[in-house]
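One protein chain omitted, others in place.
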Amino acid sequence: MKQEELDNRLSEIEGELLSVERTEDNRIFLPCESEKAYAVCKFLFEELQLRFVISTGVDAEHCFEVLHHFTNDESGCIVTVKAMIRDREAPELESIAPLIPGAEWIEREMHDILGINFKNHPNLRRLILSDDWPEGVYPLRKDVKV
Amino acid sequence: MSQATRKPVLAVGPFHPLQEEMEFFQLTVDGEIVTDIDVRISYNHRGIEKLSETLQFDQVPFLVSRICGICSASHPLAYVQAVEEIAGVTPPERALYVRTIINELERIHSHLLWVGLAGHFIGYDTVFMWAWKYREPVLDLLEEITGNRNNYGNVKVGGCREDIPDELKPKIVKELDVIEKKTEMLTKAVLDDPIIHARLKGVGVLTKEDGVKFAVTGPTARGSGIDIDVRHDDPYAAYADLDWSVISQPEGDVFAKAVVRLLETIEAARIARQAVQKLPKGPVAVEVKEIPPGEGCGHAEAPRGETFHYVRSDGGNRPVRHKVRAPSYVNVPSFKASCIGEHIADVTITLAAVDPCYSCTERIAVVDSHNKILHDYDELLRLSRAKTAQLKKEIGAPEMKLEDF
Partner (left out) sequence: MNWKLWSLKKSIWVFHVNAGACNNCDIEIVNLLTPRFDVERFGIKLVGSPRHADALLVTGAGTRQASVRLREVYRQTAKPCVVFCMGACACGTGIFEGGYHIAGPVDKIIKEVDPNAIIAYVPGCPPKPEAMISGVVKALSAL
């Protein structure tokens, strides 16, 4: 869809978001509380038919963030949902893999390297760390040094 | 090399997996039909994202260039574009053209590599030798421009590290003319060959619907009628200034993906030639002193598809977070949709159609429920080549000869 239409339609989910941040004309960030992230992603993927690109897990020190990146190829706009996971002791997020099979691997990866639990993930097994990697050590957390 | 000293073709792909060893790709079968696939990717995991956080912004391109040898221009480009977004920097025009030329040259040699491997998998070893022979002049050109056949180290935040000397332009154009002509001849031969049609059409189909669900990109997507290409959708480098087309085919089978890659190779030669001819004068870099706090998304169309980098800065001189997504990360899982229901003789070519990294393709085996190997890579390759031989007998057309090109 054209950029103008995309901008208009994003207002339909504004209620689920903490804010709408625009760093460029075609770079939009949608921070939201973790409980809202699934609904926002479902809206972007099913209603707006944006393409799923990948997800980024971040140890943002006071919380964890999971960024789900989508694009609107017609206008070259990248729309990123930023799920804020406030519970650092037991971080978890609803999996979007049942909705988008393309997200299956990256959620497994974030589980391996950041220790985030993805609820209702179809197959949350180890993906990228070796068989002998110690349990409970999450290399991309800030307290693990290279 | 003269015609008189043609050497016999050697079999490639010598990996002989050990018994009961976990392979990259483990296929389970019912008889000779694939029913499920499991993939282990920890063999190649090198912890690049964490290493990035220890490097300065301008050191990172050297690291990410080595994520994958054949996308070694696209990764640093996507990364620096993300950082340039944070810093609000636009490189000079000449830099954008140099970036375009190098990325299209990479596309050419990567696609030719693919064509060669695909030929090998189905038993057309003349195609393998031909394609890899025509890759060499492209690698020579890249070496002359950047100093290395691979891992060019040519992009930095703000532009390019090195310029293309104007004296080199006629040579580049001349090579591109040769490649375009030769690839056109090969494409015509492939499109006309009834055995290749019989071997690849209807094989390993990825439907458009599945392609969207698995979020595929690149020729894997464009071969299934998903018309996406970052160069067109979110233009970067000099692509918006040049005259070119997105190539796609609707059928979704291996044949469609092969056609897309061949036509893209020809198109890449045309894009690169235009960029060389229109190369504007001026510097190839602007100086960037610091990266303010912020976040940026950079993407580029690598030969395999969209390469995506997300970078977060806190104003220091290292990235606080750097996410790397190679195109194969989304394309390889789609193998599940395109391979289930296929015969094991078609497994190697179906996987190859997704164009994963070369070493991953060879770590493929059919296993039973106890992970014991029933058919290893050598066997799967043999079955694939045998199927082609059988089709040749049935259809009776002659094989393409090297002299034909």
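We just call them A and B in the order they show up, numbering each chain from 1.
Operating definition for what follows: contacts are C-beta pairs under 8 Å (C-beta built on N, C-alpha and C of every residue); 3 or more make two chains touch, one makes a residue touch a chain.
Since we're looking at a predicted model, the values are computed, not measured.
Screening B:70, B:272, B:297 or B:311 against the full complex identifies B:70 as the residue touching the chain left out. When the omitted chain is restored, the residue from B:38, B:184 or B:378 that touches it is B:378. Even with one chain removed from view, chain A keeps its contact list with that chain: residues 129-133, 139, 144, 146. By the touch rule set out above, chain B reaches the unshown chain at residues 1, 6-7, 10, 12, 14-16, 18, 21, 40, 42-48, 50-51, 54, 62-63, 66-70, 72, 113, 129, 132-133, 136, 148-151, 357-359, 378.
The rule we apply is simple: only the chains that are shown with their structure count from here on.
If you check the complex, the residues on chain B that touch chain A are 40-42, 45, 47, 49-51, 53-54, 85, 212-216, 228, 230, 233-235, 294-297, 299, 306, 308, 310, 312, 321, 323, 325, 329-330, 333-334.
Touching chain B in their complex are the following residues of chain A: 23-24, 26-27, 29, 51-54, 56, 58, 67, 69, 71, 73-78, 80, 100-106, 113, 126-131, 139-140, 146.
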